[in-house]
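Presented below is the structure to which this report refers.
Just one protein chain is left out here, and the rest sit where they should.
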Amino acid sequence: MMSKIVRTMASFLILFVLIYGLYIIMHGHSTPGGGFQGGAVVASGVALLIVAFGSHSIHRSLLERRLSILISIGLLIFIGLAFGGMAKTFFYNFLVGSPIFGHIPPSGPNPGEMSSGGVIPIMDIGVGLNVAGGLSAILLVMALATTVMEVEE
Amino acid sequence: MVVASLAFVEFLVIILARDIYLNGLHIYTLGASSPDLTIPENYIVPVRIILEVDSMSIFMAIISATVSLAAAIYSLSFMKGETGQNRFYTLLLLLVAGMFGMVLTGDLFNLFVFLEIASIAGAALTAFRTKFADTAEGGLKYIVISTVAALMVLFAIGIFYAQYNLINIGALAHVMQYTMLDKIALVLLAIAFMMKLASVPLHMWCPDTYSVAPASITIMLVVASYACLYALFRTCFTLYGVSPDMVTVGWIVITLGMLTMFVGVTMAVFQTDIKRLMAYHCISQTGYMLLGIGVGLAVLNRPEALNTYGIAAMDGGIFHIINNALYKGLLFLTAGALFYRTGTRDLNRMGGLAHKMKWTTIFYIIGALSISGIPPFNGFASKLLIYESVYRFNPILAIVAMITSILTLASFTKAFYSAFMGAELPEYQEVKEVPKSMIAGMAILAAGIIFFSLFPGLVVERLAHPATEALINQGAYISGIMGGGG
Amino acid sequence: MRKIAIAVSLSIFIGFLIATAFLIHPFGYPPSEMDDYIIENTQSETGANNAVTAVIFDYRGFDTLGEATILFTAVTGVVMLFRAKKKREK
Amino acid sequence: MTQGIPFNVPFLAVAALIGIAFYIIVSQRNLIKLVMGLSILASGVNLFLITLGYREGGVAPIYTHAPAGIMVLPVPQALTLTSIVIAVACLALMLSMVVHIYRHTGSTDSEKSRIMKG
Partner (left out) sequence: MSISGLSYSPWSPIFWLLASVVVMIMAYFFRRRGQKKYKKDTEQTKIFLCGEEVPEAKQRHIRAHNVYWGFFETMKEYYDANIKAHTGIINDYIIWFLVLIAISAIILFIVGIV
């Protein structure tokens, strides 16, 4: 538990961190970034909260069981999309050319579009959930475990 | 549910195996518009990840599926009463997935990824019983060793990528020029995999890890280390093939194999902890495989020697892998059964348990006779193949292998005597036979041993020999990827 | 004894690493058959502008699946390792 | 080979990083330092992978608002991303095991905290 200034700033900054992370996840197919990077940014927001408020008060609202559900959902999205292309092969990008995200951008440098990339944006979201949940769960559990030990001694 | 899924996997593997023996090598390109499209249209090198399954891969897959099925059935009652069971089974399935990925993939980087999956799942499972003091130590040793080995593998992959801009095994073998950099990569890959499969003098993590893991996990770790053995074979035979230094590499492998056999077994005789004793045996049995394969590697460039005894040596080495996975698994499971009922792994504190645990004793006897190479059992069949062929290569090696076998018998007699024989000790009056599912898990492996003992010729011809052919036939593997002439 | 072993083997190992550094292609001029194909065909095959993301999720999607699985494994392992402690707390 | 950076300096940096990492791993008895050494080793290998993909004067392989010119290779970047996540996963597991070892034995020294030998 840090001082009041840190806590106020953390609760203010966490919004920006989360929005930035979501932006990186959503725009992975057209700008630098992607599921892993955005997920890591979101997890760093959780780390900020843990540092500011202490792991026990975070643990009250963010159980690691719910985080593991998040991880599983992300992984299931990913695997489901991979199986979606099963008509041709595993991991076949079956959404390219279809109405959803199917737009193929002109070749060469261009301004970039949201609705391109086939399954890639959705996979980004799945992996983003997975990484954000996973790294937050690791941080939370290890923070809890170490603080409990300090209390005992 | 876990058992059902693993049984289903076993079923799928057997179907795939039958198909492969009938039709040869299988290719699956992930993400292409057709599974056979290994190289994109109008292009020269493969871009996507390719799964490539030949007889050797499916041989290892059969071992993994069988042993993990037995381990899962065994765990049902072995793990009863522990907390965190759902996570235990999740990790067990992930370990199986890692092993399957390692043996079925045709891509080096993918091999690295699955190696790490198997390592992390294995290390976490090793430290599963957190209430004991030594489990975390075993897990830490395993994961540190795995990480160092895996990073060296990754460095070698980087070297390949820098030279040829490829990470596919078949395509790399196609363009391999055997430069100085390739030699460095070969050393890194070979030694890293040797570290993972616990060859002397890199074996010291092995008893520490195997002895503290739950018994059903230990046998999975044994099979995971054989998946690394498979990776070593792939590196030496398929990736480097008939390059001129293979004689040297073969002799390095033979030397390490001899050291592994001898040091492993002599240290095993000394142990008083039953699972450490078995872990040292595991090391020494790995030496047989390295010896058989090393002889094959050393004569790879001489066709007449290869045909007279090289192939037989490799058959023996590969047959020994599946034999050892079965009987070593059985022995570790009996050790787990002893631990389950007595609560100790220390042989000094055991005795007279044969009066109470009849099935465990019978399974132990089967496993011990088999591992020591007593004639009717399958351990003898594979050892005989190795002795006969290695004797023609170099008699001294065969003699050391026989001494190792004798010492193996000696140490298992010691363990048998002190754990099962003797008077009924007062502190074990309450001991009962282990629950049914543990017996079922052991019975699967014992049935495998008996089947292999009765029909060794059949197994060698149907399972081990195609695997050897697949290893030697580098051209077929390459042409699977590159198509046509290879 | 241990210090001599460390010194000798480490120096030989670093020697080989430096040899690798000199033997490898000059920095900035790698061979690029596979990557040229990816750079050229990313947009038409996957529809993504970002070639790295295209490699991660399309060309080498199986690796990414393995990687996500590794993260899942690590989370499962860490949560499992610290389970007993939390039970005692409650 | 002539213009740009002479003597493959980035690869020499990789060699130095891996050498330092191995020195830490073999000489430091503190388990936390050992884990730090492994982390440095992972960074060294990642640096090696990422330097492999660089092309003289190349831009990032992203077509959105890209300036004209050659692009650096995308595959090493993807491989590095994978290996970074793997390193993080290993690190988390190793640290939690070190915490357990410290709880049981009260020491993070690899010689004092060992139970098994021989």
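By letter and in written order, the chains are A, B, C and D; residue numbering begins at 1 in each of them.
Keep this in mind: a residue touches a chain if its C-beta (ideal position, glycine included) is under 8 Å from a C-beta of that chain, and two chains touch if they have at least 3 such contacts.
Remember, it's a predicted structure, so these values are computed and weren't measured experimentally.
Taking the complete complex into account, the chain left out of view touches B, C, D.
The residue touching the chain not shown here, chosen from B:F59, B:Y74, B:Y164 or B:W205, is B:W205. In the complete complex, the residue from B:V47, B:V96, B:I252 or B:L397 that touches the missing chain is B:I252. Only one of the listed residues, B:E82, B:E424 or B:E469, touches the absent chain: B:E424.
The chain not displayed touches chain D at residues 22, 25-29, 31, 34, 110-111, 114, 116-118. Listed here are the chain C residues that touch the chain not shown: 2, 5-6, 8-10, 12-13, 16. Within the entire complex, the positions of chain B that touch the omitted partner chain are 140-141, 144-145, 148-149, 180, 183-184, 186-188, 190-191, 194-195, 201-202, 204-205, 208, 245, 248-249, 252, 263, 266-267, 269-270, 272, 311-312, 315, 347-348, 350-352, 375-377, 380-381, 384-385, 388-389, 410, 414-415, 417-419, 422-426, 453-457, 460-461, 465.
FYI, only the chains that are shown with their structure count from here on.
Spacing of chain C relative to chain D, judged by their CA centroids, is 9 angstrom.
Averaged C-alpha coordinates put the centre of chain A at 20 Å from the centre of chain C. Multi-chain contact residues of chain C (touching two or more other chains) are listed as 20, 24, 30, 32, 34-35, 38, 43, 49-50, 52, 54, 56, 58-64, 66-67, 69-74, 76-79, 81-82. Residue positions of chain B touching 2 or more other chains, listed in rising order: 30-31, 109, 113, 116, 120, 123-124, 127, 130, 136, 162, 165.
Within the complex formed with chain C, the chain B residues making contact are 30-31, 40, 43-49, 83-84, 87-88, 90-91, 94, 97, 101, 109-110, 113-114, 116-117, 120-121, 123-125, 127-128, 130-131, 136, 159, 162-166, 179-181, 184. Of all the residues in chain A, the ones that touch chain C in their complex are 28-34, 36, 64, 67-68, 71-72, 74-75, 78-79, 82, 90-91, 93, 96-97, 101-107, 110, 112-113, 116-120, 123-124, 127, 130-131, 133-135, 137-138, 141-142, 144-145, 148. The residues of chain C lying in touch with chain A in their complex are 43-50, 52-54, 56-58, 61-62, 64-65, 68-69, 71-72, 74-76, 78-79, 82, 85-86, 89.
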